[in-house]
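Missing here: one protein chain of the complex. Every other protein chain is in place.
Chain lettering (A and B) follows the sequence in which the chains are written, and residue indices restart at 1 in each chain.
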Amino acid sequence: MTSHEIASVVPDEVARFLASGEDEKAGESLRDYAERLARAEPGRGIEWARKASSALIDRPLFGAYLKWAAGVVHHLTGEPARAEKDLAQAARAMIRCGRLDLADRASLLLIDCHGEQLRLDRARKLAQRLERRFVQRGDSERGAVALANLACAEDAADRVDRAQKLWRRAMRRMAPGSLRHLLARANLANSAALAGRFSHASREHNEIADVARALGLDNLALHAELNLAETEFAVGRVEAAFDLWHRVIDSSRIEGDIGMELVAEIDLATAEAEVGELDLAEARLTRSLPRLHGAGLFHDEARALRLHAVVDGAHGRFDRWRAAFDSLRGPDMQMQRDLLTVDMAQLDPTIDPPDIVRAARRLATAGLRHRALLGLAWAGERFLDRGNRRGARRCAREVLASTRASAWARLVSHHVLGRMDGPGATRHLFRAVHWADHLHGRLSALSDRSAFLRVRGDVYLDLMATLLDRNTSRDRRRALDILSRFRSSWFLDEIERRADLGDDPEVLRWQDLRARLASLLRRMEGPDEPRIRRFGVHIHRELKGLEGELLETEATLARRIPVLLPDAIGRSVSTELLDRLPRDEVFVEYFLDARDLVVFIVWRGKLRVERIRNAAPEIRSLAASVRFHMDTATWREGSSSRGSAHALRHRLRRLGELLLPPLPADTWDALWLAPHAELYHLPWAALEFDSGAALIERSVFSLVPGAGVAAALLRDRPPSPHRVAFGAASTVELPMIEKEISELARMVDGSVALETATRDDFLAMLSSFDIVHLAGHAVVLDGMPSASGLRLSDGYVTVHDLAATRIAAKLVSFGVCSGVRMGDDHSDHRYDSFLRSLMAGGVRSVVGAISPVKDDVAYAFDLEFFRGIRDFGNPGLAFRAAVEALRRLNPNPAIWGNFHFYGDHRPWSVT
Amino acid sequence: MSHRRHDWTVDRQLDQELVKACRRGDEEAWVVLWRRYGPLVKSVSRRIGCDSEEARDVLQRVALVALEKLDSLRDPKKLAPWLAGIARFQSFEIIRERRPAALLQEDTAVSNPRYDDEMVRTEDLARLRQAFAQLEERCQRLLQRLMLKEPPDSYQDVARDENLSATSIGPIRLRCMKRLGKLIEKLSRSGS
Partner (left out) sequence: MDHLTEAHIIDLIEGEGPSEAEAHLAECSQCRSAQRLWQERIESLREMSRESLDDAELHRLRVLYRQLGPGKDQAPRWIARLVRSSAAAPAAARGVASGEIMEYSAGPYTLMLRVGAQGSRSTVSVIGQIATNDRDRGIGGTFALTPPNGRVRLSDVDQFGEFNLPEVAPGSYRGTWWFGDQIMVVHDVEIGTDDEP
């Protein structure tokens, strides 16, 4: 190599050493330079390394150092195969120079390279050899490095326990406070995080960052902060995590550390994707990808491409993932391609199962057995989609036979086997349901989570359908239990869990967010009221963001407390219901699956199930039409109103034909009705029997969220309320409110009335009175029900406020439209309406309108209802009387059918 | 609106002429085109795994794409495979959009396709339908009534309506099928 060529490869200070013949010093300096270059400008580093690696020089020691330096660069830029070659050559050259010590030092990094390619045996052998030799030389610190590097290799192969042991051993030999010690400590903390010990990991990373900064090791400090961000995120301290990431990004920009900056961007994008901010994640990825490519950070580029493809997939877009797949070229990227295939197999049903299987097999060979098994599970699912039962069975069985399969993989495989006829199919479905319960809210990878949300419902419903097909009385009961678990188990958990929440910072955060939401709603109303009316309210990003944060917090809180399900402790909802339902009362639960209507009927100690095939599409279409008419009723006048009433009656008659026949023909005293999803929003009172009689004429009835809730309500005796409170937030546009409150106060002796109640007043009423009535105004957001608000004189009360209040009231009545309206997202989310948050808080009966209601109509209904309460002592009867009074005033079912009675309709115990 | 199914109408306009007419604004040509190839589109989507609702949706989407892109179809003789290809793509899209609750329903076509073969089968189907449309009218009518209709018409009824003797029906049918076979081969050769 000419001096000119040397100059092009070697920086000045190194050249100086060379010139003065100090080859070893030159080499050491060169190696440090290479490391710095690789960190700061990975692209340039790679270019340099190529040149250096192929340089021929007649100074053997320096030549060996060149190779070593190239190896360092390749290792840092994610090319372990190249690094391996360079380092091995360097070591051999060092040996030829008679410098075994240097050869060993160069080989330390080789351990890492073997590990990254999952050649564990080689890594182990090498590490043991090196450690021995270093210790013999008295260099126990480097011996420890050998162990630490081996630990990284073990960790990469999922051998977490071994890795942790090795790190600890290594740390014992290193000087505390030294860089190496800190690095090992950081690795150990990361490992703890992977094992789920997040708080420990957080503390460690925090300390490491402090120590590193004190030692002037800014890069290491940043790294620690990056790790800290991940653990903070994992424990749900989302805002703190985001702050950290932004800090790291800013600092790295200042430092000029592109690598760190981009890695932080990818981590942040991953987190954004996980909290559902897919648009932000997407934007971030789109910005970062070209920079990653330009910087030569292929490994991270691959990560980003994968994430991008999954984010697209979660949006239902699949065109880009194949392009991403193709751009991950080269044998180095095979693992990335395979990981991407497994991710996408969960989202894109058109991927060929044999491709998925091949990817899975390769991942297994590479040591990523966990992911490999997940791929195999999904291959089974796709085989089943295509009718290839043998393939499906083989895959599913292989997954279940392995001890390394995750809960998620097991769920998918049990579900596959459960849908095929054969021995034990039902048992598999039970197992699938078990895993579904277990996993709810616990999956972290975006692809897994998106897929889970889609699959979860199927799992429950398939089991329910199988049980119903078997049609023994025991299986019918179990089917009802499963439905309860799927749709309303949250409710029962909530009642059990409404204990002290304490000083948990997460809870404090939750409370703070709630207060912000309430005041934001208040800010948004303004003199410009019509602005709010469009879609109900203009939802600013802030509102959306707040709602999202609240839900996140609640999910985190839920994750911390193990979910108890009635079945887990052996209680069967249906058995309880069968025991407790009075002999002359009927319970009916309606459920629509994709095609059929399923009806559970409990009557005279027996559970019957009817499945009306292919009725679901028509019912759904009728329900949509009914809702249209109910929601536009207050808007219409004259002939439009008449036309709507006419159409509505037609729909209700038809719905009566479809929904009411399963009810027993004999007379009954009262009806408990549990309609799910779209069926909820029907004016049940106005559904007609064949005879032309409306349901409300037939008997007292009430709606409940499900069989489990009915059973829970029946467990206790009905209350005997004493204290009544009336609250209102009257406005100029709603003049009847004031009148209503004063008349109600006169009607009920000893009641308390507040014509301009504040938020605190209302919440206080709920905590101290047995019966509470609110008349006023509300904003209900179908698309975002947890952000809905009841307007009081000084702001809005939200569902979260209700959730946090200790409620003593037993009956709550809303003289407010949509007080009992439910959101459009037919999930079993506990906070999707005022109704649910009240019932979960212990309110036994809730009365209100589901669609907008005119001022005068609400006035008439409320007065009638409370007259009934006062006179009959029977809320069910009072409701019925009020509805019938309205009907006499106006025969349009959109008006009088608008009111629902929810919960316990039984007469109060007389004291 | 009635749900009377339109018999597979025998119409003689060549595909090229239909395409030209549609480009000109001839609404009836458009209807003839869909009477001819609507069933092909729905068949393709059923084979890929769509149920009957989804197949109807695919038809609508394909019609929209076809209308938008009609001008860019360079060889109007390739109308059938072109439509079939669009149908294939749209069917995959619909499957991806599918709500998970809509799993295999009883009426899903269970032809167990291997997806690698899918491309080939789609082209075959298009070619078959196109060849059929090129048969002379009597052949189309005869084959429709004797072999495709369920249940098929009797030789006597067909003979009477076509003004032929019952004994000649068999040989004529045979000739028609051989002609169909030849048309299919001719299209395969000129095709890919």
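Heads up, the rule we're going with is that a contact is a pair of C-beta atoms (placed from the backbone, for glycine too) under 8 Å apart; a residue touches a chain by one contact, two chains touch by 3 or more.
These numbers come from a predicted model, not from an experiment.
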Field: Identified contact with the non-displayed chain, of A:Ile351, A:Leu439, A:Val816 or A:Ala878
entry: A:Val816
Selected residue (touches chain absent from view) among A:Asn388, A:Ser644, A:Ser702 or A:Asn892: A:Ser644
Message: From the list A:Ser202, A:Thr341, A:Ser574 or A:Ser851, pick the residue that touches the absent chain.
response: A:Ser851
Query: With respect to the chain omitted from the figure, which of A:Thr365, A:Ser621, A:Ser720 or A:Ser909 is a touching residue?
result: A:Ser621
Statement: For chain A, residues touching the missing partner are 276, 315, 529-530, 532-541, 544, 621, 624-625, 628, 631-632, 634-636, 639-640, 643-644, 646-647, 650, 733-734, 737, 775-784, 815-819, 821, 823-825, 851-855, 858
Message: What does the interface between chain B and the hidden chain look like in terms of residue numbers?
response: 1-8, 22-25, 27, 30-31, 34-35, 38-40, 42-43, 46, 55-56, 59-61, 63-64, 67-68, 124-125, 128-129, 132, 143-144, 147-150, 170, 174, 177-178, 180-181, 184
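Keep in mind that, in the parts below, only the chains that are shown with their structure count from here on.
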- line: Between chain A and chain B, the Cα-mean centres are separated in Å by 46
- prompt: Which of the residues in chain B end up touching chain A in this complex?
  reply: 49, 92, 95-105, 110, 112-113, 115-116
- request: Would you tell me which residues of chain A are touching chain B in their complex?
  value: 316, 318, 348-350, 352, 385-388, 419, 454-455, 457-458, 461, 593-595
